[in-house]
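A single protein chain has been removed from this complex, and every other one stays in its place.
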Amino acid sequence: MNHLRRRLLRAGLATSALAVSLAAGLLRPLRALAGEWPKAAFDATDVSDAMRDIGIVEPVPTGDILIKAPEIAENGAQVPIEILSRIPDTRVIYVFVDKNLQPMAASFELMNGAEPFVSTRIKMGETSALRVVVQAGGKHFMAAREVKVTIGGCGT
Amino acid sequence: MPEPIRMRVKLDGDVADVRVLIGHPMETGLRKDPHSDEPVPIHFIKTVTAKLNGSPVMQAQWSRAVSRNPYLQFRIKGAKAGDEVSISWIDNRGETNSAAARIPPG
Partner (left out) sequence: MHAALRCGSCFLALALPVWAGLQAATDAGTGTAPEQDRQRYVRSFAERFPGVPLEDYVYGAMIANPDAKKQYEQIMEFPPFIGDVEEGRKIWETPFRNGRTFADCFPDGGRNVAGNYPHFDSAREKVITFEMALNDCRRTNGEEELAYGQRSPMGVLTAYARTLSEGMRMNIRVDSPAAREKYAAGKALFYRRIGQLNAACAGCHLHNAGNIMRMEIISPVLGHATHWPIFRGGEELMTLQGRFKRCMEQMRAVPYGYASEEWNNLEYFLSYISNGIPLKSSVFRK
């Protein structure tokens, strides 16, 4: 039997959500999250598959993930985004672009004082939902925002 | 020779605001070389690790959907002037680079 599970059972958590999560293999020690590049999730061509592959389960829609992104991206190659999670114990921030060939764009795992905030620039192939999932307190939460991507005829 | 990592760090109370501009082509493998018309091979950063005084504070896993010459901004609570923030990355070719900066007084 798994060491961790044994310890938790002894601690009387056998019927708790924590133990159920462990049994389902949804919680992994920090060691396994860190360092492994999640190939299956990044290769997935459907956002639901990508989320499943990275271990996201039934993410709850929330207004506590604040996504700042353009209404209409000036250029789909450099879309500035900013994410702030107001959910306590935010551990991981996942970024998906639903309509990209491979929707999972990035994940940011936070520890040792990093605030639940990240800003970066991503590529978006076309108008799409920009979807953010946060892992906090062993659960998943989600928010999304549409970003339009157009290709005009001229530009300057 | 990898392209440079540029870091700008400032302190606001006990929160270090870290902004990084990483030189890297972040090629998707889909772009055609304008001269040869051949696809430019996929070449992108897979993992970025940020540390404060040697302890990891952020580990990011990236796909080729992160922009060319990627930008990253994050914040660390509990930081103080003189602390060292470091950034390192490894890409799909196994190439790596790293940089570090001391937090200036707030």
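As written, the chains take the letters A and B, and residue 1 is the first residue of each chain.
Everything that follows uses one rule, which is that a residue touches a chain if its C-beta (ideal position, glycine included) is under 8 Å from a C-beta of that chain, and two chains touch if they have at least 3 such contacts.
Computed from a predicted model, the values in this text were never measured in an experiment.
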Answer key for B:T49, B:S67 or B:N97 versus the chain not shown reads B:S67
Given A:A50, A:A73 or A:V118, the one touching the chain that is not displayed: A:A73
Chain B positions in touch with the non-displayed chain are 3-4, 6, 8, 19, 21, 23, 67-71
Footprint of the hidden chain on chain A, which residues? 70-75, 77-80, 121, 150-156
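Throughout what follows, only the chains that are shown with their structure count from here on.
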Chain A to chain B, mean C-alpha position gap in Å, rounds to 19
Contact residues on chain A for chain B in the complex? 33-35, 37-38, 42, 77-80, 82, 97, 100, 102, 104-115, 117-124
Can you name the residues of chain B that touch chain A in the complex? 15, 28, 46-47, 50, 52, 55-68, 70-79
